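Every protein chain but one is kept in place in this view of the complex.
Think of it as A and B in the order they're written, each chain with its own count starting at 1.
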Amino acid sequence: MVQHKINPKVVALLSVIPGFGQLYNRRFLKGISFFIIFIAFITFFYQFLNIGYWGLFTLGEIPKLDDSRVLLAQGIISLIITSIAVTFYILNLRDAHKDAVKIQKGIMPKSFRENFNDGWDKGFPYMLVGPGLFILIFVVVFPLLFMVFLAFTDYNLFNSPPKYLLNWVGFENFISLVAVPIWRSTFVSVFSWTIIWTLVATTLQIALALILAIFVHDSRIKFKKLIRTLLILPWAVPAFVTILIFAALFNNDFGAINNDILIPFFGEAIPWMTDPFWAKVAIIGIQIWVGFPFVFVIFTGILQSISKDMYEAADIDGATSWQKFRKITFPHVMFATAPILIMQYAGNFNNFNIIYLFNQGGPAVRGENAGGTDILISWVYNLTFEAQNYNMAAAISIIIGLVIAAFAFFQFRRTSSYKEEM
Amino acid sequence: MSRKNKSVLQVIGMYAFIGAIILAILYPLLWTIGLSLNPGTSLYASSMIPDNFSFVHYKWLFFDPASDYLLWYKNTLIVAVITSISAVVFVTLIAYAFSRYHFIGKKNGLYTFLILQMFPVLMSMVALYILLNMVGLLDTLTGLILIYIGGAIPMNVFLVKGYFDTIPKELDEAAKMDGAGHFRIFFTIMLPLAKPILAVVALFNFMTPFMDFILPSIILRSPEKFTLALGLFNFINEQFGNNFTRFAAGAVLIAVPIAAVFLFLQRYLISGLTSGATKG
Partner (left out) sequence: MLKNNLFFGLSMFCLIILLSACGPQRDNVEVEEGTVNDEIPEKPEELNVWAWDNVLEPLKMLAEKYTEETGIKVNVIVGDNANLTLDAPAGKGPDIYYETHDRMGERYVQGVVSELTLTDEQLSGYQESALEGFTYEGELLGIPSSLETIGLLYNKSLIPEAPETVEELNNYAEELTNPSNDEYGFLTITSDFYFMYPFLTSGNGYVFGEDEQGSYNTSDIGLTEDDVIQGANLVYSWHEDGFIPESINDDIMSSLFSNGQVGAITSGPWAVEGFRESLGDDLAIAPLPTYNGEHLESFLGVKGFAVSEYSENKYWATDLALFMTNAENSQTMFEDYNLIPARTDVTVDDELYEGFQEQIQFASPMPNIPEMAQVWDPMEDALVFISQGDDPKAVLEEAVDYIKAQISLMGGSN
């Protein structure tokens, strides 16, 4: 049937216009559909891409008529659409080339039906992942790109669209972050508390969860179900409600913690809201309250899955409880949950809700520009929504992101689940 | 000290510790309930055990013509149910691919997205606003749902994939021998065995709309489209007046049903989450 000579190079060249290579391969149905999709893509998206790329380069030309933010977004979406198109384009080339090579080697091209089955098998995972990936690109990747691009513009209150146009300023914002003293000193001081906050709050949260999980798991403890139910209650209450309630409870002069607990029983009040140290203690305490149940649930499940034989063997060897904990329980639990724990650390690093809702980053610290409990993300919030310093906020967000991503990347690589994929 | 005495002491110690923690958990919760039963609006004038119990705030939420609470409740339920179901569908399909098939991007794809999501997103709200406006989904619950689903995928896929990995591959290979197709294996073998983790994913995504107030505040504009968290948050927002006791009443009514579902699914929660989050 297929007698005419096929030259793969010619095919590849013909495929510059999608579909033509397939037609040359005498795969008419495929060729025509590829070509139609190609034409449809061009006609449908031409105008959008045109404005998008123009907008991305110029960020608009006439103030008020052009909104730089919208043009930037359109530009990024154009980039995304283009990369999707390029991916399919390359697939088209490969497809034509591969078929041509097969034909040249004298392998009969399969029938449409065989082909379809083949494609169904091979394409199945892509079909499963495709729709999700599509949403992810627009919900996760697109906003992130938008932020990255903003960090290279001059978007602040005095130069804000729609009244003014944005301009590309290169690395200027990053340079000011290092070069302008007030930016630098604030950044450094906020950064160090962010690290302490992340390490202390998360570690304590995990430690409490572990202790409780082990205690409740102990065979001598009764009412396990009831206790577990009570212990996961904090998880079931919306965190923003809890935090606001705690803010009221911790009020120095009139809050219930000082008035109903500390003063009657210990005769002394603690300045939770006005002393930076105590504010930090309070906020770490609240985070532990809010955050431990999730970890507790996971640990509980793991403890139930550790085989009893190991402990029995240890008992025979005369091991103490502490030894059993150190040699069996702890490694087992930590090893199994590493990725989740990493995510816990990353989550707290970016835990905006608690800082903002508890006391907006306060109390003030003399000689410092950010509040006593401000972490990077709450500082970014202030820059964005209070000071409307969008460009700097974006630059700082990128730095935060890179730090946390680097940390997570190296930690993930050390975990077992990641290695298994290798 | 005899071994038995020591054991008794240990048990007492453990009970004491657990008891203290439970006390610390219950105290603010009970305080909130007490607060919601105070007649006034002031936080300070209220006490945990009010002098005169009053359901005035609950009555207001349900019956006052100015209250949109029931509407918000309905919106939130709509968003929660749709998000929950769609997320389960998307997540299980993707997790199935990650667990059982080979494809480009399998090795790093999931972790890449997990890491990308760690970037702070506050700034990107503007981008989502513009995007939704472009496609005409601004101020709609659909837009909100789509973003919730997208945001939920990486973490939940991670959990479900972990769970699928614990289901022996021999099972589906045997089914394949018998001529079962991709979907058949998925629906008849994987899904039934993965019930606990599906319950977890459904629960997580059901809860998100109840708890999040930041995203709705960017996307939703009309009060009749508000979700509970956003509406409630506005009770204590200065521009909207300051009413802490009413807020507490509204909050109690959110927390109670969620807590109920939560506790009802507790069994699944422990087994599902554990196998998903670890390598069984």
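Everything that follows uses one rule, which is that contacts are C-beta pairs under 8 Å (C-beta built on N, C-alpha and C of every residue); 3 or more make two chains touch, one makes a residue touch a chain.
Source: prediction; values computed, not measured.
Note that the undisplayed chain, when the full complex is considered, contacts A, B.
Contact with the undisplayed chain is limited, among A:N167, A:N252, A:S305 or A:Q411, to A:N252. The residue touching the chain not shown here, chosen from B:S2, B:N52 or B:S222, is B:S222. By the touch criterion stated above, the residues of chain A touching the omitted chain are 12, 49-54, 56-58, 61-62, 64-65, 67, 69-70, 82, 86, 89-90, 93-94, 154, 156-164, 180, 182-183, 251-254, 271, 273-274, 363-364, 366-367, 369, 385-387, 389, 392. Seen across the whole complex, the unshown chain contacts chain B at 40, 42-45, 126, 129-130, 133, 138-139, 217, 221-223, 234, 239-242, 244.
Keep this in mind: only the chains that are shown with their structure count from here on.
As a whole-number value, the distance joining the C-alpha centres of chain A and chain B reads 17 Å. Per the touch definition, chain A reaches chain B in the complex via residues 69-70, 73-74, 76-77, 120-121, 124-126, 128-129, 131-132, 135-136, 138-144, 146-147, 150, 208, 211-212, 215-216, 218, 220-221, 227-242, 244-246, 248-249, 254, 256, 260, 289, 297-298, 300-302, 304-305, 336-337, 339-340, 343, 346, 349-350, 352, 376-377, 380-381, 384, 390, 393-394, 397-398, 400-401, 404-405, 408-409, 412, 416-418, 420-422.
The residues of chain B lying in touch with chain A in their complex are 7, 10-11, 14-15, 17-18, 21-22, 24-26, 28-29, 31-32, 35, 43-44, 48, 90-91, 93-94, 96-98, 101-103, 105-107, 109, 111, 113-128, 130-131, 134, 146-147, 149-151, 153-155, 157-158, 162, 182, 210-211, 213, 229, 232-233, 236, 244, 247-248, 251, 254-255, 258-259, 262-263, 266, 269-271, 273-275, 277-280.
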